[in-house]
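Below you will find the structure I want to go over with you.
The complex appears here without one of its protein chains, the remainder shown in place.
Letters A and B mark the chains in the order given here, with residues in each chain numbered from 1 onward.
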Amino acid sequence: MDWCATSAAELSRQLSNRAISAVELAKYFLNRISLLDPKVQAFISVSEELTLKQAAEVDKLRMSGESLGPLAGVPVAVKDLLCTTDLPTTCGSKFGKGYMSPYDATVVTSMRRSHMPWLGKTNLDEFAMGGSTETSFYGITRNPWDLQRTPGGSSGGSAACLAAGLAPLSLGTDTGGSIRQPAAFCGVSGFKPTYGRISRYGLVAFASSLDQIGPMAHTVEDLALAMDVLAGHDHRDSTSLPHEKPAFAASLLEPRKSFRVGVVREQIEDAGLDSEIRQAVEKTLEVLKDCGAEICEVSLPHSKVWVPTYYVIAPCEASSNLSRFDGAHFGFRAEATVAPKGGSADAGDSSPLVDMYCRTRSEGFGAEVKRRIMLGTYALSAGYYDAYYLKALKVRRLIRQDFDKAFEQVDLLVGPTTPTTAFRIGEKLNDPVQMYLGDLYTVGANLAGLPALSIPCGHSSSGLPIGVQFQGRPLDDCFVLQVGHKYQQAINWKPMPASVI
Amino acid sequence: MNASPYTLIIGLEVHVQLKTNTKLFCRCSTLFGQPPNTQVCPVCLGLPGALPVLNRRAIELAVRTGLALQCDIAPFTKWDRKNYFYPDLPKGYQTSQFDLPICSRGFLDIRDSKGAFEPKRVRLIRAHLEEDAGKSMHDESQGKADSRIDLNRAGTPLLEIVTEPDIRSPQEAKVFLTDLRLLLLYLDVSDCNMQEGSLRADANVNLHIPVDGKMVATPITEIKNLNSFRAVERALVYESARQYDQWKRDGIALGGRPKQTRGWDDAQGVTILQREKEESSDYRYFPCPDLVPVTLSKSELDSAKETLGELPAAIRARLVTQYDLKEYDSDVIVSQGRELVEYFEQAVVAGAPPKRASSWIQQDILRLLNERQQSLTDLGFSAVRLAELTKAIESGSIDTTRGKEIFARMLEDKNLTVAAAIEALGIKSVGDDELMELCRQLLAENQKAVSEYKGGNAKALGALIGQAKKKNPNADPRRVQELCKQILDSSS
Partner (left out) sequence: MSISSTDIQRVAHLARLQLSETELESYSVQMKAIVEFVDQLQGVDTSGVEPMVHAIELTNVLADDQVRNGLSREQALANSPDHDEECFRVPAVLG
């Protein structure tokens, strides 16, 4: 059986029929990882022993007749920005080398409760800051469709492991597109829920007001199954939605018969949009019409300033969130090299301590993280706060208002996930602004807190995957998934890993 | 009129640790004095991925304090991050309130019961909630040794109260802090224990010096590390003199030098320069994205108001009008806290004459509590017993000296009533006939005193009291004097 081209939903059926055991499944994927991951480098850490132990427990429970959730025994790969007590949490940074969290992220606890074994922790851009998974301290992840290209990022490891058939399900995080852009680049499905739908407790913060955890999978049905495990109110996260948790997978069975779809004029007419991607999106719209969609054009007038708004707010929050990485209480600390200076009355500016801080942070962070800390510190500093940070917060509200207006006319926004297909490794590394523009179509959903889905909708002439993005009203997560599922049913979508040679 | 060549200008920043069971943003205990780093969790350690959740009780206590200080309570308040690096601050920022503090624009009226200064109103700029830092321990003897960090205190809720620069003398500063502390104790919002750091004050100080008809202001200094009310007073006396000397030497006025932070060295009795900053620290305050705002409705505030109870200033005034106590006496009782006020009033309800009960409390009960370092409850002398005792003294059935003996006896045996104690001590009241006989005897034996009395020295008879007591321990000295006078005056 070709389990690497099988959806999690199908694996779940095979497991509950006892056609396969969780241990067999875990061994199958662990074996593929040991064979193929040296080429893809999707994982930072893998623990066979742990995975097999977790899988054996599921089998034991199943044998004893315990009634188990649908994903029990389905192994999952976890982005290494989520805290786990039994594997290191590195954040893709030198700072996190060997860091063992004394607590599990809430989503990790939820997966334990649902008896989902984990295969390992996946690679990412350092602290999720990037769109190519090239800035990790632990090496570059490659796109299984073309190993010379990036898988996108920052959840590049979680996307690449699916595309290479190394895991049937994975967790990513999305601050400006970090689930959707790599999903598009790697030909898989990825979902960023409404802000607050999934607890952020135990997610190492990049930009707290934008960060969301989300599932990545082969199919939308799998995403919905994962949402049933991951979503829900958490009293440990003050920004967690208090609303009742919907039944995601069940809702796929009762789709709306007709709905209105808006195509964002500013995106579909964008001169920078790859024409093959435009065509693929237009084809998607045709399919949606057959699924009962009424299509019209809508405008999001402030979409041209999404990226500048994002690149003020996210670095500002990040500069503060990453202050705790200073070598004082946990993680990396630079060796003392210089003799402590003495005699200063000002403890704030020159002391062995300040020296330690500066050397630790300079050695511990990579170039992109330092760049963003600098940018955020600048935008919050005296004299610049109003012009940058406060201004960006105001524009953020205008951006949200654009969406609110659009959603008065339509139920769903459909457009490209990315302006281009996967780019070459190294291509944008020294041009931050070009790299940032990769988030052109995705950051709006983070700024406004909307649910947003990226699913495969074709390939370029060179064989690279293309993604289409569906965005819904806040809290309308189920509807977004319903349409995605309907689309995949309509085109008879089958999981399709790349053949890594 | 003040002969001082300058006016002293003082503003205070007071950090009050609120009386919650748990920290401001996590559910770790706030208990004082636990072994280092045993009251910590991922949140207050600032571990990656941990998130804060606000303590409901801290908001309630801040509102209570704000209402008692006549503040405006913000209907909408939020949380901001104050960013700076320090090892007692594990997140690299302190969660505080910047532009929308929970309380603003209040005041506290202060007065000195001995009239050392005119009663005055000290205006408050704001009071905001914030989390405390941990504790850094520097081994000074080893100079450049490492610092050790204990994070038990990190995250404890503080209310930072900031006054306008309305305070004009070290005494006023001390009275302000004393009265503020008393108010907080009555509100039951803080332990206000200065040794444990649950009440901490910093002072901003400068001088206004009249020069050729114009006013010159000296550079402001901030004095930290004021660990007792006495330290506040001494530091301010020292600092005002130091600033005046400095100004006479260099003539530098406000703006001519960056603001200094100076630490008070209690042992040496001096303030010591800690830091001098060219640019004011750039804390990059911004709204904390991990916490959501708090709104307070008018009805919530109204019901909070109803639970404040009667506060010191009102009680002080009431004891004077209702019981005819002197202001000073009322102040002494109120300053001891709500428990003693209630004790006093219970005694009065049980029939104690108010003035006698007040003086008995001040002279006997408080002295004893002080000596024994006991609380009123531990002492075990109920308000009803105090009423019995003071009533007996007031009626003259026992004298004060006897009263003290009875009091001492009752403390030994907590079940004794006053009557039983009198009985146990063998005290009987002595009839006037018996006393008359005793007085005649006394006068006959003390001709010198008699002639002095007759010579116009009314006090001469006082010398007889001791002898009267020896002859009959139950003799009431006051009555003995009266009877002696009666005999002598009628015989002349």
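As a convention for this text, contacts are C-beta pairs under 8 Å (C-beta built on N, C-alpha and C of every residue); 3 or more make two chains touch, one makes a residue touch a chain.
What you see is a predicted model, and the numbers here were worked out from it, not measured in a lab.
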Which of A:S21, A:S110, A:T309 or A:T420 sits in contact with the chain that's absent?
-> A:T309
Which of A:L241, A:L412, A:L464 or A:V500 contacts the chain that the document leaves out = A:L241
Check the options B:R121, B:R148 or B:K248 and report the residue that touches the missing chain.
-> B:R148
Contact with the hidden chain, among B:V292, B:V349 or B:A419, goes to B:V292
Listed in rising order, the subunit A residues that touch the chain left out are 99-100, 102-103, 194-196, 209-210, 235, 238-239, 241-242, 302, 304-305, 307-309, 311-312, 319, 326-333, 336, 340-344, 346-347, 349-359, 361-362, 365, 367, 370-371, 373-375, 377-379, 381, 384, 387-388, 390-398, 400, 432-433, 436, 446-449, 474
Mind pulling the subunit B residues that touch the left-out chain?
-> 20-22, 26-29, 35-42, 44-45, 53-59, 78, 85-87, 136-138, 143-151, 282, 284, 287, 289, 291-295
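The rule is simple: only the chains that are shown with their structure count from here on.
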CA centroid of subunit A to CA centroid of subunit B, Å = 57
Considering the complex alone, what residue numbers of subunit B touch subunit A?
-> 42, 45-54, 81, 83-85, 87, 90-93, 144, 147, 149, 151, 273-277, 281-282, 284-286, 289-292
Which subunit A residues qualify as touching subunit B in the complex?
-> 82-83, 89, 91, 96, 99, 101-103, 105, 200-205, 207-209, 235-239, 316-317, 319-320, 322-326, 328-330, 340, 342, 345-348, 352-354, 357, 377, 380-382, 385, 389
